[in-house]
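Omission of a single protein chain aside, the complex is shown with its protein chains in their original locations.
Note that the chains take the letters A, B, C, D and E in the order they are written out, and that residue 1 is the start of every chain.
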Amino acid sequence: MKQVVTFGEIMMRLSTPLNYRLTQSASLEVNYGGGDANVAAAVAGLGIPAAHVTCFPANELGQAAVQSFQRLGVDMQHTVYSGKRLGLYFLEVGASLRPSKVVYDRADSSFANLDPAAFDWDEILKDAQWLHWTGITPAISAATAQATADAIAAARRLGITVSADVNYRRNLWQYGQTAQEVMTDLVAGCDVVVCSENDANDLFGIQVAAGAENKFASMGEQLMARFPQIRQVISTRRKTQSASHERIKGMLFDGTYTETPYLDITPVVDRIGGGDAFMGGFIYGALTYATPAEALSFALAASALKHTIHGDVNLVTAAEVEHVMQGNTTGRLVR
Amino acid sequence: MKQVVTFGEIMMRLSTPLNYRLTQSASLEVNYGGGDANVAAAVAGLGIPAAHVTCFPANELGQAAVQSFQRLGVDMQHTVYSGKRLGLYFLEVGASLRPSKVVYDRADSSFANLDPAAFDWDEILKDAQWLHWTGITPAISAATAQATADAIAAARRLGITVSADVNYRRNLWQYGQTAQEVMTDLVAGCDVVVCSENDANDLFGIQVAAGAENKFASMGEQLMARFPQIRQVISTRRKTQSASHERIKGMLFDGTYTETPYLDITPVVDRIGGGDAFMGGFIYGALTYATPAEALSFALAASALKHTIHGDVNLVTAAEVEHVMQGNTTGRLVR
Amino acid sequence: MKQVVTFGEIMMRLSTPLNYRLTQSASLEVNYGGGDANVAAAVAGLGIPAAHVTCFPANELGQAAVQSFQRLGVDMQHTVYSGKRLGLYFLEVGASLRPSKVVYDRADSSFANLDPAAFDWDEILKDAQWLHWTGITPAISAATAQATADAIAAARRLGITVSADVNYRRNLWQYGQTAQEVMTDLVAGCDVVVCSENDANDLFGIQVAAGAENKFASMGEQLMARFPQIRQVISTRRKTQSASHERIKGMLFDGTYTETPYLDITPVVDRIGGGDAFMGGFIYGALTYATPAEALSFALAASALKHTIHGDVNLVTAAEVEHVMQGNTTGRLVR
Amino acid sequence: MKQVVTFGEIMMRLSTPLNYRLTQSASLEVNYGGGDANVAAAVAGLGIPAAHVTCFPANELGQAAVQSFQRLGVDMQHTVYSGKRLGLYFLEVGASLRPSKVVYDRADSSFANLDPAAFDWDEILKDAQWLHWTGITPAISAATAQATADAIAAARRLGITVSADVNYRRNLWQYGQTAQEVMTDLVAGCDVVVCSENDANDLFGIQVAAGAENKFASMGEQLMARFPQIRQVISTRRKTQSASHERIKGMLFDGTYTETPYLDITPVVDRIGGGDAFMGGFIYGALTYATPAEALSFALAASALKHTIHGDVNLVTAAEVEHVMQGNTTGRLVR
Amino acid sequence: MKQVVTFGEIMMRLSTPLNYRLTQSASLEVNYGGGDANVAAAVAGLGIPAAHVTCFPANELGQAAVQSFQRLGVDMQHTVYSGKRLGLYFLEVGASLRPSKVVYDRADSSFANLDPAAFDWDEILKDAQWLHWTGITPAISAATAQATADAIAAARRLGITVSADVNYRRNLWQYGQTAQEVMTDLVAGCDVVVCSENDANDLFGIQVAAGAENKFASMGEQLMARFPQIRQVISTRRKTQSASHERIKGMLFDGTYTETPYLDITPVVDRIGGGDAFMGGFIYGALTYATPAEALSFALAASALKHTIHGDVNLVTAAEVEHVMQGNTTGRLVR
Partner (left out) sequence: MKQVVTFGEIMMRLSTPLNYRLTQSASLEVNYGGGDANVAAAVAGLGIPAAHVTCFPANELGQAAVQSFQRLGVDMQHTVYSGKRLGLYFLEVGASLRPSKVVYDRADSSFANLDPAAFDWDEILKDAQWLHWTGITPAISAATAQATADAIAAARRLGITVSADVNYRRNLWQYGQTAQEVMTDLVAGCDVVVCSENDANDLFGIQVAAGAENKFASMGEQLMARFPQIRQVISTRRKTQSASHERIKGMLFDGTYTETPYLDITPVVDRIGGGDAFMGGFIYGALTYATPAEALSFALAASALKHTIHGDVNLVTAAEVEHVMQGNTTGRLVR
């Protein structure tokens, strides 16, 4: 089977154990993750070949990050080694009404300073069937935006499906170009996008009429009108009850609107990467099931399971996701 | 006071810490437990002398297992040392809608290969008032089934109460005899049995009429008719909400049907051994209280508390169980 | 800004990790705390200068306790070193319907044996605006009761606000004088008191009419009538659901009755110090906000957050408390 | 085989992990030990029945201490429950030229306040062949000294061997009687004593001539002259190189002087209990081997191994000790 | 560059933390390793492509073992999934004069029960330049011996270098054929062997004259005479000082005798896999350096470094090994 290829930054995540606050933690747990790489790892875990493309410093931390994804079966052979530091972030794990907090320390990372010319996308994508990226990647620097554009262009040339999680983070875009102009060009090359009503408004000025019966469908319709390449618009919806309790559902518009019921997750073990697990699940589902509704249902079950797993990555098999997808949500002991 | 004696395999349990998955755990927590031994330990903790009879390899792991139960005051002097390996199982601890998983690695253990002649049951039971076994024990091998039969026969000769938790596990019975034939003979010698409607059907072909008003009572009635030695049939009923949230009640039929209200346990700290804690509590209750209803109520409170305690064994005092039995279920801080 | 000064014992707390029982814990977590010191630390964390006055043995444990509060910005320069041992307590952390348990080992501590003459209160309080103490302190020994009286007298001389958390613990009062006589004298010198209806009854014989519409207000009114110095009576009310789930609200009577809505905390990470966090929050609120209702609301939010934080002390900033106070109770991830 | 019985205090030991200092340890490791109880546990581990007699508070800590020795096969049925607290001590683990440090917190423990009349020594010793005590026990209080005297008297009546480790700790003797008078009476009833030249001098005024060729033999000779019951005087000698490196040998005088070569232990894992392991080994050796020299050699090997084991107690089998005793000191991997 | 391919069992290793004994360890550390796989991982870490061929059960433990080597860059695509259990072993970590101990629990593993026909060696070795196996593999079962023979035959057909670590473990050979007959056939197909004088004697009856000046050379000469395919005989020599202190040198005979100076390792962090690191280093060296002496020197430095690294596998880069090889053995801090 051909590969799913993702592109983006992998950061070291330093998280507090056992709900400790950052100021009281004598040790920090180490994980490696990134919005795009998490999708590759999820897909690989579900049984579909996956590769991730990124840039690391040539030191022990870069090596550890590579090994972390290699372990999960992600092909890391396209890694470029340049620059001086691995981006990192600190995660303080909340509980109940105390939120989890992220302190980023990713400026000037190897990935931010990558050389777009170091990536030969036609070569990288020669065995690929799907390219996925997130809106974080072009937000980091002009160089990463250029590399994203190059990747999409190659994918289009090669007839590969392209998906994006637009994931708009206002405070990331600081290198001079606006998210609006950059993302408009990039999203134009995509077949599948994860996009919320807010992001559609902020990035593309798409407004949903106040009284719209189905806001997501309305947004999706406008988005597909604006970007004719897009075939499917998907998203999760969260009803966060507390830092320890989430309710999530999945939504899809592909001309028709589909949604899943809500799933309840309490307690939440690790919320980071829930959206990436959704995307990874959707890619698997799209390549496996006959209907978008099934793919969506699989994606939601995958995302729900991710909330019960430590680390950024969804460590689940397809059979485990299907078990939940079929309604087994009471976590009954398996012997 | 005379001893409660139990017979069965003790395994090493290797469980993942903090809800980690097996594939991501750099260390595993070690506990020792077994469905019968857990009952002995529970009974000893409640203040009644208890002994457990089993077979271990003569190595460090066998020694650690002995010490683990000796620590809780269980008389382990009847341990037979033979064979080559300690049975073990891996426990992946789930959360929310992700189930806990057990991976067994118990084939060809010292216990499975025990020599029935190595146990002098008249000697072992000479200070006993109660013998307890579970359906796991005769499921393991012809040898363990024979030893169970020997123990029951000796108990009957000595006028000792016999109880069994029938606990039918289909995939264990692989040595040639069927559960149906073996268990029928063994259960015939019992005074008290833990048995669900499903197990009664699978093992003894007892069917409850579809429209029966009280299915448990109907089953109990038929079971007592079939096995005249049985005086009491008991069971817990679980309404599992998630891997982190259980609701349980207790049921008893002794001619009359009695049940307890449901108790809610959230979060569940460790679900393994909940049934054994129920049985241990019931033995204590039967030997202590005037009425079966009180014994049942005590048993349920004991089982509920077990769900809040790490490891297979119910580490509680009689006073603590009585506190819950009296309706103190809000866990208010004790100074 | 002038200091908030507190006086009382700091104990070493040895608590079981991960809901283990005391009998099964191979290690214990070390924290230092005390009802009064926790208030000082909370206040310092909120940005108001704070000092704590206490007595320690001149050994490594006393040094560790000093450092523990120094770390949080509490001025510990008034510490007196005398006596032979640090008081300590063991905390077994419960879950669900199993209560947490405290085993005290505080008899004959350095603090219990302090010399009241070793504290020069006029000097200690010369830069203070507020003195806080709890009913634990005078309960320990005649010496600590005398020192409390001295501190209050000095505060009154210097025109400093005095607050007390009456916190009646029957089994502490064992040195010959009754809580009733000692506390009556001490509370007479206070401006603000934390007091429940039960404590008011037990300590001061204040009875609320069975049919009183608002029992707290009725108690507060009588208390203020008895002790004319008191301007505000406050308290939290707990509806404990389980050891893992609390619901709390705040109440205030200052002539008028005010209360907050209930806040839900599930799971509870660490319940110890919840009341101290409430008091610390109220002091901050009283010094910061225009209205008592705002101070109460801040105090309740502070107390709720404390339940999500390991250790005795409320490690939160004023901004974090305000965030909850403004209704953000769903713990949504902060990036 | 008849029991070896020991009498003395068991304390909770709270030690710093990984060479941390007490002021920087966020958790402490829990062990239970006492100079006499450690001997019982060592003897039980070597395969000889052993019982320990002591007094605990009737709380979770007393229960944990009992379980800790029960686990190792020590008969704890004679435990008396009275008094209010478990004695404890803090151990800061040193390294290289930084010494380990002990901070005691044992005053007013249950054991110190025991009632001598609570121990029926004729009953306790009815199945015993050996009674062992240390000089710590009578140093604690008049009550514990009385109980020691009672135990020795009963042992003499019953014809049981009595041994003592005189272990003089100057700062313990604070209840009014001097070590000199108390120990003289108690040692008079002993057959075997562990005693160094310094302790013989301090306790019994026995002086070794400056130019004595063999100081230990000279001391032993005088000691046996003074106390005719004594048959053997033994001791270890330490050449401490650093907190991480010990050299020890064993010495024995029974009319003739015998000594072992030095054994090197580097790194030292846990030095506490090294002397108790020596005594336990000597009792085993005396009951097993034909010659005192073999018993001494076994005792030294046992003590050396103890230095490599965490906790107060020597967790070794007789075969393991014999392996070292036979000169296998290079720790070659055993498969 | 072409691959180095290894074949053999990978076991789960459960080791005690911090020098704890097995009977006192509440948790065990998890690693995966095997004598052959460790070589593949070492080689991959040094920068040469490597693959390992093995057989696992299709469960979470097999998956974890695969991931563990995948992480280090070992190609695991040839893994066959069959059978029921993962072999495992328990490692008790010794210190000073207390040996480390291994308790094996590997009987009846998936690997032992593999089907030789499941491995298509011509396909597996099609991109290989070197095949390595150890004497453990054919010792396990007739099936694994057959698969080893098949692999060697294919390698010879394809002109690939074959190496073996004869590693004779008497107690493994239990399936009916003798080590002598099986190993003679297998070693006949090898170019490079690791063999000690003892193993040469035990397996092939090669005796070194008592007065031989150079015993290793004498053995090597005879071995090469017996097996004409062999070009190089190598080995490490250990002067074990204690479980915490090793001295090792390397020896080589290829017609001429070469040896390295001894390297001192104290403390030893983890001794397991030291020989595999030597072999992995030698393969790297043989493929990289001009002279066997350099390869040997690199191999010894690699082995020495392994002793300082937790786990079975040598996690070092070629530059790090070269640094030691060049005489930098004082471990001076690298900034």
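Methods note: contacts are C-beta pairs under 8 Å (C-beta built on N, C-alpha and C of every residue); 3 or more make two chains touch, one makes a residue touch a chain.
All values derive from a computational prediction rather than experimental measurement.
The absent chain, not drawn in this view, touches the displayed chains A, C, D, E throughout the complex.
Taking the complete complex into account, D:18 is the one of D:18, D:290 or D:319 that touches the chain left out. Among E:113, E:214, E:266 or E:288, the one in contact with the hidden chain is E:266.
Panel shows subunit D; residues 18-21, 23-24, 94-102, 104, 169, 240-245, 267, 271 of it touch the chain omitted from the view. Counting the whole complex, the residues of subunit E in touch with the unshown chain are 18, 263-269, 304-305, 307-311, 315, 320, 324, 328-335. In the full complex, subunit C touches the omitted chain through residues 67-68, 70-73.
Note that in this section only the chains that are shown with their structure count from here on.
Centre-to-centre separation of subunit A and subunit D, using mean CA positions: 62 Å.
In this assembly, the C-alpha centroid of subunit B lies 45 Å from the C-alpha centroid of subunit C.
For subunit B, the set of residues touching two or more other chains reads 18, 21, 23, 67, 101, 267. Inter-chain contacts occur between A-B, A-C, A-E, B-C, B-D, B-E, C-D, D-E.
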